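Every protein chain of the complex appears in place save one, which is left out.
Note that the chains take the letters A and B in the order they are written out, and that residue 1 is the start of every chain.
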Amino acid sequence: MDIIVCVKRVPDTSETDLAIDKGGKDIQKGDLDYDINDWDRFAVEEAVLIKEKAGGKVTMVTVGDEDAEEMLREGLARGADEAFLLSDESFEGSDGYVTASILAAFLKQRSYDLVLTGTLADDDCGGQLGGMLAAMLGVPVATLVHKVDVKDGTVAVTRELEAGLSETLDIDLPAVVSVATGINEPRFVSIRAVRKVASIEIPTVDREELGLDEAAVGSAGAKVEIETVFLPPEGEGAEIIAGSPVDAAVRLAEILKEKGGIA
Amino acid sequence: MKTIYVLAEHRQQRLRDTTWDALAAGRDLAQKTGAELACLLLGSGVDAMADQLAKECPKVIVVDDPRLANFNSEPFVKALSGLLAGRDSYVLVIGNSNSIIDLAPGLSVALDAALATDCIGFEVDGGKLKALRQIYSYKINALVSFKDATRIVATLRSGFFSFAPSGAGPGAIEKVASPLGDEPLRKRFLSYVEAEKGDVDIASADIIVAIGRGIGDEEDLSMFESLADAMGGVVACSRPIVDKGLLPKYRQVGTSGVEVKPKVYLALGISGAFQHLGGIKGNPLIVAVNKDPRAPIFRAAQYGIVGNLADVVPALEEKIKELKG
Partner (left out) sequence: MTLLEPADVPLAGIPAPIVAAIILLVAIAIFSYVMLRRIQLLRAVLPDPRLSEIGRRIWLALVYGFGQARQPRYLGAGIMHILLFAGFVILSLRSLTLIGRGFSSTFHLPLMGGGVGFVYDVFKDYVVLVVLVVCIVAIVRRAVFKPTRYQHTGNSEGHGAEAYVILGMVSALMITDLIYDGSAMAVRGHTFSPALFPAATLGAALMGNANESSLRVLHVAGYWAHILVFFTLLNYLPISKHFHVITAIPNVFFAKLNKGSIKPVRWGVDDWMELEECGAGRFEQFTWKHVLDFYSCADCGRCSDNCPASTVGRALSPRMISIKARDYAYEHYPVFGANKDPGDKPFTGNIVTEQEIWACTTCGACEQECPIFIEYIDKIVDMRRYLVEQGEMPASLQKPLQQIKKKGNAYGATKTKRAEWTKALEGVQVKELQQGDATDTLFFVDSCGSFDPRIQEISKSFARILNRSGVEFGILGKDETDSGNEIRRLGEEGLFEQVSSKNIEAFRARAFREIVAFDPHAFNVIRNDYPVKFPVTHASQMLARFLEQGKITLKGDYLAGRLVTYHDPCYLGRHNGVYDEPRAVLGRIPGMRLREMHRSFTRSFCCSGGGPLLWYENEEEKERMGERRVKMAAEIGAQVIVTACPFCLINLEDAVKTTGNEGKIEVIDMVELVDRYLA
């Protein structure tokens, strides 16, 4: 079972306050910490779990620059067997579509049974990679998968719908599966574990080696551009009931009674 | 743009709410661009739904094929590509859902179209479409444009486009032969898997007391249960509470949980992430109690208290009991 996992290095924006940068088309990133996209971490763990059960090889790949090596090495420490960095100056400004085509070019040069990735990336919140990649490779796709069962030549997946409802699908391999968070419990990767894989080489692959035209990558090849970014407007919002917590609670009870909130 | 297409989403012979959101957006775009508006309905035995759509849309294009009975991205992408082959200068608008996440990206590649997902708004600027989406943990709004694309696929976040029946119909229903060939599917739908039903169906509750991460380390939920009892409502929650194992999944409100339509929604310690709010339909009275005055819930609520749950909830329950007499 040869698995290729596509991962992305993103800034951690979940808990920090964000500010718009001078250009108005991105946020200020100087103070932010970068790490592997949370969804992709689940994908790497899932790949390693499948390998541990069914045998095979796990390959990690990312589109980025040398800063992404730390993330790839953590994946190797987690249990991946090899990692590749797709890097080229011309990749600057790529949108989701271009990123998918770069990865597709890499994948087309390799043989694999399964491609795993996270359904969503926390920076662009697009959720495009899995589907686009599969279409470019001409293989089936399943997204928001929270259970993977690899069989001989096929994979059975369960994907999230809503209201606790899920659907099960049977898919021929090779295929692309993008996972949902919570599909597994990623193991802890200690510093020693990362040190142990320090000597594994992470080859860099550039645009030429991937056989891509300059016009097809970067901002040149992008189909979507960001015009401007801004913080969401505050909005009218709620009427805040003033006073001590107890007083406010009393007033709230009265409002609820008025508005039919007490049956 | 010549045409605005709206893809209808349905399940088990019922049109889903996302379809109406998309239709509202489609109408808006059609009006702003002067383009034609048409609904796309793919399924099996969909006459009734086609009629429903025709009441609200000037044109409904139907593909009826037993292989499209259950949603499956593979035949749907093939059918839509076949259907839209040779057509150009269009925007395909789809209401986002977990099923559409499976469809839209692959579809955009098959159509060689530009894609914007989970949009919360649109602008038309000099005849060009621009979409508003959220990025960076949904904390930043981004206005995106599509360069010179003549084919655009856009999925919409539900709850951001309000639909009102126009009653303008009935529109024309155009049946098109199924573009699907005989090749076997490489992706096969097997079945739906229901989550355990449990003892309470919060979807039918009128009064809901929902708890979120703001309850902190508290594991004893009796304070909230007795408040819900006093109010005559049910206890629900956001995802972190289910993740912690405090409540079962059928009490989770949200886009990945249960859709609720209460009259009154009391949000305790809930930040107000859209995935949670997305599960609240209709226009209930939302009241929020949260320690953080900047929590997004206060934008969605009509009334709010900034304070500690431990201080507010017991006092609230006491006064409610008093008012009930």
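Just so we're on the same page, a contact is a pair of C-beta atoms (placed from the backbone, for glycine too) under 8 Å apart; a residue touches a chain by one contact, two chains touch by 3 or more.
Computed from a predicted structure; not experimentally measured.
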Option from A:115, A:189 or A:224 whose C-beta touches the chain left out: A:189
Touch list for chain A against the chain that is not drawn: 15-16, 31, 33, 35, 78, 185-196
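Just so it is clear, only the chains that are shown with their structure count from here on.
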Averaged-CA centre spacing for the pair chain B and chain A, given as whole angstrom: 21
Chain B - residues contacting chain A, complex: 72-74, 77, 97-99, 101-110, 114-118, 130, 133-147, 149, 186-196, 203, 206-207, 230-233, 243, 249-250, 252, 255-259, 263-264, 266, 285-288, 293, 297-308, 311-313, 315-316, 319-320, 322-324
Residue ranges of chain A in contact with chain B within the complex: 11, 13-14, 18, 20, 27, 96-97, 100, 119, 122-132, 134-136, 139-144, 156, 158-172, 175, 182, 222-232, 234-241, 245-246, 248-250, 252-257, 259-263
